[in-house]
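Every protein chain except one is present and positioned as in the full complex.
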Amino acid sequence: MKKKLVALMLCVMMFIPLLPAGASGVQLRFIDVSPSPARQEYYEKTFAKFREETGISVAYESVPWDDAANKLTILGTSNQLPDVITTWAGWLGQFTAAGWVIPLADYIAGTEDQYTDTVTKLVWKGEKELYGNVYTVPDGMMVKGVFVRKDWAEEEGMDLDPKKGWTYSEYFDAVRKFTNPEKNRYGTSFRGARGAFDPLFVYLQTLTGGRAYADDGSALFNTPEAVAAYETWNGLYLDGNAPKDAINWGFIEMVDNFTGGLTGTLINDSEVAATCITSMKDEQWMVMPMPESDVDGKIYNTVNSPYAYSISASSKNPDAAWQLIEYLTRPDNNIEYCKLTGLIPIKKDVGDDPLYGPDGYYATFMQQLNDPRLVVPCAFGPFSYTDMHQGMMHEEIQKYLLGQQDAKTSLGLVAGELEKRMKQYLADNPGSAVEQPKSLSEE
Amino acid sequence: MSSKMKRNLSTLGRVLLLAAYLLAVILPIYWMVATSLKPHTEIIDAQNLTYIPQNPTTENYEQLFSMYNYGSMVKNSVIISGSTAIVITLLSILSGYAFARYSFKGKGTILLFFLITQMIPGILVIIPLYLIFANAGLINTRFSLFIYYLVVNLPFCAITMRSFFERIPYTLEEAAYVDGCTKWQGLFKIILPIMFPGIVAVFVFAFIGSWNELIAGTIFISTSDMWTVPVGLKSLIGKYDVKWGVLMAGGVLALLPTAIMFAVMQRFVVEGLTSGAVKG
Partner (left out) sequence: MLWQIALYILLVVILFAAGFRLLRKHEKKNRQLQISKKLEPYLFIMPAFLLLLLAFGYPLVNSVLMSFQNYKLIEPGKVYFNNFANFKNLFSDRDIGLIMRNSFVYVIASVGMQFLLGLILSLALKKKFRGRGVYQAIVFLPWAFSAFVIGLMFRWSFNGEYGVVNDLLIKLGLITEKIAWLGTPGLSLLVVILAMIWMGVPFFAIMYLAALQSIPEDVYEAADIDGCGAVRRFFAITFPYIKPTVIMTLLLRTIWVFNSFDLIVVITGGGPANHSQTLPSYMYTRAFSGYDFGLASALGVVLMVILAVYAVIFLQVTKYNKAGDF
């Protein structure tokens, strides 16, 4: 009998750890959508300091990036979003439409001067145009650039100077030059899977001065010139400047194949520099600015923040949440964060860090941000396009690449659907207007 | 052809078959182990594929523990999968016994319901359960995963347990009843000991079913100290890069407990479920 009792006790004890641990005191919850040991360490350390200064404690939650969108969806649906959430710009359309995040303009009011122009004139201006208010405070800024194999360029006798820049024609030439099947080298990390339309969309807008839609909402990226550009872009793949496999490549393959020495160029965010720094030798890679438009000589480039801070509508302590965001974006905390994650600081008052100087890894990115020719083209629109981003946007490209339909049909279908949604949005929201391209030089 | 030659031929065929299958299983596993012993730069080197690690290193395994707190993930997984498997085994013994030994009104309907639960796409169950757990304050607890793994794995285990019961001749029990045993005594003293291999098998199935589950894990759990092994491994896939080496190291280590269980289980399966019964 004794034996049985002990066994029973053991069984019961086994189940005790299943039960929730008791939480005490008022807490803020914070969710990180791109956890890594380094990020978690930074946040937990900063939260501890924050608690010392304000008495507010913050719980760090996280979800693997791959599942982040779905997790936030479920949290949002069930009114369980943490007080402060990290968001990617592409989700904001859904989040604002569903009312999951609250406007921040009132909180920011009066402190705008502290932020760099890229924040105020590009990100926030864009959010106001698209969603009518400011909903995020960037965690750090990133722009795109063309990562290039420096050693290959030298072998081919190419003269690539980041300061001089290049045009799209020059970029395409370089890609073709790099391609050398005998050496098992390809010109570019072409992206055919999810997200394939994103860089192509920027390229198409180099033809239209950065605009996506006319004032009545009709798509501007569906002209015969745009179809020709579509063919040029995808021609890189069809002519063998990327491995055949690339039709199904996503982010990971693009980066792996560049750092792994298969492809010569890679168009991607400055965030990727961190990966290159750890996986490649310094003499192997360099960063060129995004190519200039062949039409007007301007540099069209997206500028955004990867995991911007927002306050959720389900937060019971939005003021405390704002305090936390203010603390996280304080110049000293922000620069520490940006150095850790490979981003560009958001506050003017960051001091002169050599990492962001002319000899640092981020020189080309900083240079683009300071270039008066930089124009941020328009986004897909203020409406929800997640389903298209998950499906037809890249599937239509893949069908073209597989020879199942021609370029005109492929581009036409995507443009048609976007145009339909844009016009619907304009009709549903009287007084709204289509987004305009933005630049730092204009006031 | 003499019968001896025939026998030799069939033995040869069997050996070849078994060898081929072994190869098919081992090659991918070897590749995982080999990758887990390579440094990152060697793994992603597209120009030079190495079949044997050129610079063998244990840094991936070290990182797993020093940076990713693998120990805590294993602890969570063991607690959740272990308790789930225990409860499932108990419940399946009860319901499997009823399914096997009785015919009663509604049996077909109940079995059908068990079957239907398997047809519902998991994600349609997870969302409403999440709402319930959230309101009950059970989010980010091991209990939430325990409940979910319990209900998704239970139907299969109950049905499997039933077929194990059916393989035991009823005459054994009958003899016990004649001797004056009650139903409970008959079940616990006569049948379950014979059934032991089957019970082990069901336990292992339930354990593995919970051990490897990923989607509910990412949705019900929100802090990294509560992550289970698959969720933790998933976090090694970043936006831009995969920590292949660490991931493979984690995959190899995640295999250890289940591998040990298989080693134990296969012995019972080999010995046979009823061999003991026939002898005894």
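Letters are used for the chains, namely A and B, taken in the order the chains are written, and counting of residues starts over at 1 for each.
As a convention for this text, a contact is a pair of C-beta atoms (placed from the backbone, for glycine too) under 8 Å apart; a residue touches a chain by one contact, two chains touch by 3 or more.
Everything numeric in this text was worked out from a predicted model, so none of it was measured.
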Touch with the omitted chain, as defined above, among A:G55, A:G99 or A:G357: A:G99
Residue among B:P56, B:G71 or B:G108 touching the omitted chain: B:G108
Contact partner of the left-out chain, one of A:N241, A:N257 or A:S293: A:N257
Which residue of A:P82, A:P243, A:G264 or A:P377 touches the chain not shown here: A:P243
Where the unshown chain meets chain B, residue by residue: 10, 14, 17-18, 21-22, 24-26, 28-29, 31-32, 44-46, 49, 51, 91-92, 94-95, 97-99, 101-104, 107-108, 110-125, 127-129, 131-132, 135-137, 147-148, 150-151, 154-156, 158-160, 163-164, 166-167, 177, 180, 182-183, 197-198, 201, 208, 211-215, 229-230, 233-234, 237, 242, 244, 247-248, 251, 254-255, 258-259, 261-263, 265-267, 269-275, 278
Interface residues of chain A (partner: the chain not displayed): 69-70, 73, 76-77, 93-94, 97-99, 184, 192-194, 243-248, 250, 253, 256-257, 260, 262, 384, 386-387, 390-391, 394-395, 398-399, 401-402, 404
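One rule holds for everything that comes next: only the chains that are shown with their structure count from here on.
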Chain A contact footprint on chain B (complex, rising order): 40-41, 44-47, 67-68, 79-80, 82-83, 86, 126-127, 130-131, 134, 137-143, 146, 215, 218-219, 222-224, 231, 234-235, 237-242
Chain A residues within the chain B interface of the complex: 11, 14-15, 17-21, 31, 34-37, 40, 59-67, 70-71, 74, 77-80, 82, 184, 251-252, 255-257, 259-262, 268, 271-272, 275, 278-279, 306
